[in-house]
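A single protein chain has been removed from this complex, and every other one stays in its place.
Moving on, here comes subunit A:
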Amino acid sequence: WQQAMGSHTAGGSQAPPPPPAAAGGGETQRTQYPYVTGTSVIALKYKDGVIMACDTGASYGSTLRYKSVERIKAVGKHSLIGASGDLSDHMWDDGNSLGPKEIHSYLTRVMYNRRNKFDPLWNSLVLGGVKKGPKGDEKYLGMVNMIGTHFEENHIATGFGNHLAIPILRAEWHEDMTFEEAVKLVEKCLLVLLYRDRSSINKFQIAKITAEGSTIYPPYSLKTYWGFSHFENPAQGAVGSW
């Protein structure tokens, strides 16, 4: 399961192990394992375009090292890329007006060829966008992962979101959601991830892309509930029953 390599580095350690000494004069550059990693990205298509969301945290091994990382970036006029996995492996297009499908194609080729050379970009990338096509504005949402597996879908989630958010999205997504409905659905998924994914933090960014262009909203937090009776007196069962 390639996501596991991205979200959880060497089990139990505080920081990733030091890199092995480079053989052959240090010319080879490989992400042998991810250092600083981002966790899940969730995205779905709605009526006017594509909405994408992720938290703004980045982990260094099991330390939540950075708390304000923007993992969603606008690319050109038509697309957004959200990335989970190693943050230094992000590669950005430089603002020419490629549509989302073209960028997805390009990223797929890049990821696949790097993987073939055993020099992978340790990322799962979500690509969303809206571009004028022969049938009017066409929404596009696709994903590429580290080994070059790619596909297009109505809703995408990477990392832990693949396990926690996709079931929710599959049950509740429908065509032509309004922006408010889409945000509510995305927040529902983000909340589940916040409770259950140890590398997510309570600071999220939502971005949307429509025919008019992309908007990345400022980060905000979700309300969480911790008032469960079992949490109230955690020392209660501390003595143990034997």
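Operating definition for what follows: a contact is a pair of C-beta atoms (placed from the backbone, for glycine too) under 8 Å apart; a residue touches a chain by one contact, two chains touch by 3 or more; residues count from 1.
Basically, contacts and distances are computed from a predicted model.
Going by its UniProt record, the hidden chain of the complex is named "Proteasome subunit beta type-1" among "Proteasome subunit beta type-1", "alanine transaminase", "WD40-repeat-containing domain protein" or "Ubiquitin-related modifier 1". Among A:149, A:202 or A:215, the one in contact with the hidden chain is A:149. Listed by residue number, the positions of subunit A touching the unshown chain are 1-2, 5, 20, 30, 32-33, 99, 101-102, 104-105, 108, 112, 115-116, 118, 120, 134, 143, 147-153, 162-163, 166.
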